[in-house]
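All protein chains but one are shown in place.
Here the chain labels run A, B and C in written order, and each chain numbers its own residues starting at 1.
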């Protein structure tokens, strides 16, 4: 029997991508979509691409409606999940949170970066950082998953195994991100997100030490990078270009060995040859993360290129993958296939 | 048992989209990909998004290799199919041609618009115009399908049933097309297709009476429109805005009745309410065509908006749909689901 | 001595382009910039491109500040100018209004399309429709100019002389517009103008009989077209593709004769050969309008292509041109030069 799923916050970009992915998932059925923007209207009114599909006829409900799904995706602003997760868990549901509320173990980091109350400890302690490539065993059977930040996923997948294996020095590490505009979310409609101003422009923001995803990288990869994001005039996609010193006795070969060992059985991490540089279009609409690396001989610095779709492996694709692992479905269910090209 | 499929001309945009769609088709197996550009290399070298999928490991073969598939997709320049279709049919294969060779019944129109030799009559007479919404019965069991032109499909789906039902006058009819750059194909790398010149620009071309898709519209919809295409700075998508006089005694209501009747059972044509105007993003990566209409009260002209993805319903998606109908597979197999949004 | 200029509503796209153009104008000096968004801040805080220029140091004032300039540009929402123009005129100032308040002679059309009160008659009667190519003699010495709508300018420059000369039938006339997103203004930050949703999409809107610029075309070109605008994923530029029947005894040659005669001495209208189709990039950042035409032999319809920059000849460039004509400056002052390419 198919498990029933509820999405809370269906009107945003993350919610829309969840609907698209879940519609082709063999083991679940989307039974409830909550979101005030389109309450009372069919999902196809929010996402016209759903016209003609069964899921498009599902009527959205107000955000405060009673949740019915055994599995609940929370795609709301930071701070919302803290208030509802405890109840949902007590009712026996499995919760996958796309917001940041349960990502950080370090409550000081949470307060510093998010300036929001720390979620209740009894709920926090149940949360698993939802990156299967790092925590698959914990995710199996878990009831509360904190889906990682998009930039964090790109950086952690590149850096974490290399730091862990001692291939890289852990300082100075730099993560220079080129990110599509949808990463800011659909609600961000103020000036910086207007088409005419974002188009034909690269926009640095949160330069140096202030972006919230830094705390996740510190927690999961064991390094605190200088992190600088730049908005790019495109709808989807992230390139995280990471720089770090190669450790004494390490080499590009040993780096690749570590990556290949770490990701040999991973269905969604592609380790590409040095020189075969991935582009964001390689992952457009898919759940893959592509990695490639080189060593700059003149400086001894390693350059890691990590590419993914911020709404795929960076958000909703990862959320579905977490569900699959937690519930024991085929890990790739609903996530198969290449992205859109060109 | 799965049917075996060959793609000839796998390196282009149409070929790439075929690979993506066929990879998730339950009834066939892509066993052979021909194309000189990547001969000897795995498909993932041509389309990096295929890394991690089984189909990505298929080794491309030179274009002149012996075809092995029971089903053959020809995604080559106009004129190529004329030379090979006869042999492929004689060998018992089913052929779906994405080029124009077999689209036109009228050999004069063919010579006028394409300036190429007329294909051999014994082969031509076997060809079916591959638009299931108009010729489904002929396509069932057919062995040679001429896949329609992308702009033609958009215009025909909007106009044909209305002309046929006598809702519209057949003159003057105007089709003003806004088309993504990929419609020109991957081989077109000369000036007009360079990024820096196409970006941030709208480019009219083939203005008035010269675009080749006119002949298909004449043949299938029974009208010869003034047709003006414009290149738009985007990778995928077509809007065909069609204008025609409403016939005496017709109304917007009778227009919608005809459309709704024509497309009630069609899995890939969505008739949307007047005022609910489709955008190309509604169909990005999917096999749908969205239609909507209004009457301008001040002029009595009808405006029809027809939207599709030029590589989806406008090319490779339609080709898969043709295969499904011809071979008796589920018509939507491999084509399910919404497009990418945003 | 340089004339002193005030801009009211400096924070928008039209206001910003006015600042850029006026900064290089030899006969005037921008002395005052009103706009609440950046009140108290230098203009360079609103438009970072002004850093390093003298005009960038001008401190913005609140919108309600007393106007000091002898020449006043009003770049506000529709309805604002009606309230202030009378006073500004009484104070002896020259007013160029970029909004619609004074464009329409027909008060019924004004009420129908704008649903706003009719401006006071004593002020209205002073207003000149600010299209020098049609009303240069009236603009000379005028004190109140209604700057045309961007789409209207594109359509009128193409159609008006041809209708007037009897080259075209006046029905059915179609104007199919492809327009950059900035045409909607900077204040429009709701969903339809978010980057991620406008990017990689063509969006029809106001389809058939409802766009406000129709009334200007009727007034100035003597035809009421079916008018359909489409948003294009670019920041600036308009293509108006116009369709109309050629009148008996007319020909493409007679059409070109009329255009060439009409625009022989015009500094900003370029009549290009049939087949040499203009693109929006040809006018990016300049004050030019490019025209080209053909006749579709199969339908007898004329196709006119009219291209301009919606913030140049479509708004702020035209406003400067109006000032030049009204005040007796060199008509091209501040407007010389080609646009940006590529």
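Going forward, a residue touches a chain if its C-beta (ideal position, glycine included) is under 8 Å from a C-beta of that chain, and two chains touch if they have at least 3 such contacts.
Just so you know, these numbers come straight off a predicted model, no measurement behind them.
Chemist: So there's a chain missing from this view; which of the remaining chains does it actually touch?
Modeler: The omitted chain makes contact with A, B, C across the full complex.
Chemist: Any idea which of A:235, A:250, A:286 or A:324 touches the chain not displayed?
Modeler: The one listed residue touching the chain not shown is A:235.
Chemist: Which of these, C:50, C:131 or C:202, touches the one chain of the complex that we don't see?
Modeler: Checking the options C:50, C:131 or C:202, the one contacting the hidden chain is C:50.
Chemist: Which of these touches the unseen chain: A:219, A:279 or A:332?
Modeler: The one listed residue touching the chain not shown is A:279.
Chemist: In the complete assembly, which of C:40, C:275, C:328 or C:342 touches the absent chain?
Modeler: C:342
Chemist: Have a look at A:65, A:138, A:294 or A:332 and name the one touching the chain we're not showing.
Modeler: Candidates A:65, A:138, A:294 or A:332; residue touching the omitted chain: A:294.
Chemist: Mind listing the chain A residues that contact the chain we can't see here?
Modeler: 171-174, 176, 178, 196-197, 199-205, 207-209, 214, 224-226, 228, 230, 232-237, 239, 241, 243, 245, 275, 277-281, 284, 292, 294-301, 303, 305, 307, 342
Chemist: Since one chain has been left out of the picture, which residues of chain C touch it in the full complex?
Modeler: 13, 16-17, 19-20, 23-24, 47-53, 56, 182, 186, 199-200, 235-236, 267-268, 270, 272, 276, 278-279, 281-286, 288, 290, 336-342
Chemist: Considering the whole complex, not just the chains shown, which residues of chain B touch the missing one?
Modeler: Residue positions of chain B that touch the missing chain: 13, 180-182, 186, 188-191, 193-196, 198-200, 233-236.
Definition applied: only the chains that are shown with their structure count from here on.
Chemist: How many angstrom lie between the centres of chain A and chain B, each centre taken as the mean Cα position?
Modeler: 35
Chemist: Compute the distance, rounded to whole Å, between the mean C-alpha positions of chain A and chain C.
Modeler: 45
Chemist: Quick one: which residues in chain A touch 2 or more of the other chains?
Modeler: Only 13, 182, 186, 199-200, 235-236 qualify.
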